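On to subunit A.
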Amino acid sequence: ACSSEDSGGNGGSSTLTVDTSFVVKSLDPGAVYEPTGNVIVHALYDTLVTFDGSDISKPVPDLAKSYTAAPDGKSFTFVLRDDAVFNDGSKVTAADVVFSLNRLKNLKGSAAAIVKDLSASATDEHTVVVTSAVLNPNVPTILAEPYAGILSAKLAKQHGGEDGPDASKTDKLGSYLNTATVGSGPYRIESFDAASRIVLTANDKYWGNKPAFKRVVFQNMDVQNQKLTMSKQPKSEIALDLAGDSLSGLPGALQQSGSADSYYQLRLHADPAVSEVTSNRDWVNALQAALDYKGLAALFGSSGVPAAGIVPTAYAGALPESEAQTQDLAKAKSLAEQSGVASKSVKLLYPAITFGGVDLGTIAAKVQSDAAKAGLKIELDPAPIASFLDQRRGGKVAFSFSPQLLDYPVAASVVADLMPGGGTAQAAGWTADRADPATVAAANKVLTALDAKEQVAALQDWQRLMINHSPYITLVYNSGTVVASADLKGAVYTAAGWVVDIADISSR
Partner candidate 1 sequence: MSDLLTVEDLRVEYRPRGRGVVRAVTGVDLAVAAGEVVGLVGESGCGKSSLARVVAGLAAPSGGRVLFAGEPVVPLAWRKRPAAQTRLQMIFQDPGGSLNPRRTVGAQLLDGVPAGVTGSDRRARVAELLERVGMSAAAGERFPHEFSGGQRQRLAIARALAAEPELIIADEPVTALDASAQAQVVSLLLSLVRELDMGLLFISHDLALVHEIADRTAVMYLGTIVETGPTRRLMAEPRHPYTQALVGAIPQVSAEPRLPSVLRGEVPDPSHIPSGCRFRPRCPYAVEICRTEPVLRAAAGSLVACHRAEELAAVPADVTQNGESR
Partner candidate 2 sequence: MSAVNGPLLQVSGLSVTLRGSDGPLPVIKDLDLQVNPGEIVGIAGESGSGKSLTALTLLNLLPPGATVTGSMRFAGTELTGLDRRGWQRTRGSGIAMVFQDASAALHPMLTVGVQLTEHMRSGLGLSRAAARARAIELLEQVRIPQPERALRSYPHQFSGGMRQRVAIAIALACRPQLLIADEPTTALDVTVQAGILALLDELRRDNDLAVLFITHDLGVLSSLTRRAYVFYAGRVMESGSTVQVLTDPAHPYTAALLAARPHGLSATRTLRAIPGAPVLPGQEPPGCPFEPRCTFALDACRAGVPPHEPIAHGRTLACVISPDLSGADR
Partner candidate 3 sequence: MTEPHLPDGGAAIATADPDQQVPGRSEPPGPSRNLLRFVGKKVAITAGLLLGVTILTFLLVQAVPGDPTTTNLSETAQKDPSVVAAYRAKWGLDKSLPVQYFTYLNHLLHGDLGTSQSTGNPVASDLGKYVPATLELAIPAMILALAISVGLGLWAAVRKDKPADHAIRGVALVGLSTPSFWLAIVVLYIFFYKLGWAPNGGRLSARYTPPEHVTGMYTVDALLQGRPIAFQDALWHLMLPVLVLTALTVSVLIRFVRSAMLEVLDQDYIKAAYAKGLSRRTVLRRHVLRAGLVQVVTVAGLAFASLLSGTVLIEQIYSWPGLGQYAYRSALNLDLPAIMGVGLFVALVYTLVNLIIDILYGVIDPRIRLS
């Protein structure tokens, strides 16, 4: 296309380089789900509301200048601003919003499950009402996520976009969105190479504050290379996957920003028919006492935090660090003995991947060796990610381990999933009759809380109960981290799902 940048190469002011290891399958908001995709889609498509920097406590206006929630907690009204335009210059209207949200739901992509209870309608050109079939105070948060990005209905339809009920079959827009952007975000796609390099250019029709960098290049780079690159103190460059131990030893001039938003959890099947070991409460408690949470956290370097409850510290409702779990080998040993099944070994299934800068095999090995100190026998069983997920979905896996992220940045979102009747609990054989009624009650209290404060308190109570009565052991929280070169500002990590707002980054 252009050869101009050959000359203006080392100025570094016009191009922001983002080093990250990725496989981006799609830049279609309706299908996106992997982290880099989210980062990019967030920069390409504006949403109704958004979060400001790293603050995820409350959604703030974006395309909607305001929103109101109905008292029943099921219906939300968004009023659109009138100066927002798509990158072809046309105005953003309520019809576009309805089209986008319907398409999201009917496309049956990864996010469809989250929005399946929502429906949107336009009351006028500037007003959209989103209704949830069930009580859900978190609808605005959900609509802040990249998958809820708003497309120009006109452009989308021109290129095969569909929002009807059978959109999953008829929609043909997906691959077009890898080459062009039909959104209103600060950037548009310039070139897309799913595995090596994705380039964004500033949207010159952007309605808001123009981003500082004209061009953003996402380079596919493994962690080690990211570290090497950043160690060289480059200009206008950020790295997204440095985490855990790979953060140590970086030059001090680099800026780091992060917050612990992921949690690493062991799941122990509660059904004796699946495993007499993991369904044994004493054994589970013995394991819980045997683990060296500090040591586990240290595997993640500075970014790891020993788990206190379930909710990572990035989110409201997390237990204070003072309540972090601790190792108690004496207790572990006696519980192990008491359990009567300590002589049996059990397989720990985990995906053979590196996540957040740490090889999961290392964590599993640490768990194994800690358990061994209390006389508990664990065998490691790594599996390719596909086979891991498949097995675990089957609901017959006795003992498994994986990192977890929240679907959207509200801690309560995990509760429904983890409580008896939720998807994860189901797969772990944790049915209501196996569960402690108090724990179930505490969970229900979280879900019905309408007031944020009330919800936080309920969450904490729930977590305290979960520690000794659930089939989950949370090991550590880990933080995603944005490492930025010294000349940048605004490169802050957000637990909101899009890692960092590219458009906020500028040169000092």
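Basis for inclusion: all candidates are chains of the complex that A comes from, given by their letters.
Convention: a contact is a pair of C-beta atoms (placed from the backbone, for glycine too) under 8 Å apart; a residue touches a chain by one contact, two chains touch by 3 or more; residues count from 1.
Just so you know, these numbers come straight off a predicted model, no measurement behind them.
Peer 1: For subunit A in this complex, which listed candidate touches it: 1, 2 or 3?
Peer 2: 3
Peer 1: Which residues of subunit A touch candidate 3 once you look at their complex with the stated criterion?
Peer 2: Checking each residue of subunit A against candidate 3 gives 1-3, 5-7, 9-10, 12, 15, 17, 23, 25-26, 31, 33, 108-114, 116, 168-169, 174-175, 178, 191, 193-197, 199, 217, 219-222, 225, 228-229, 231-232, 237, 384-391, 393, 407, 417, 423.
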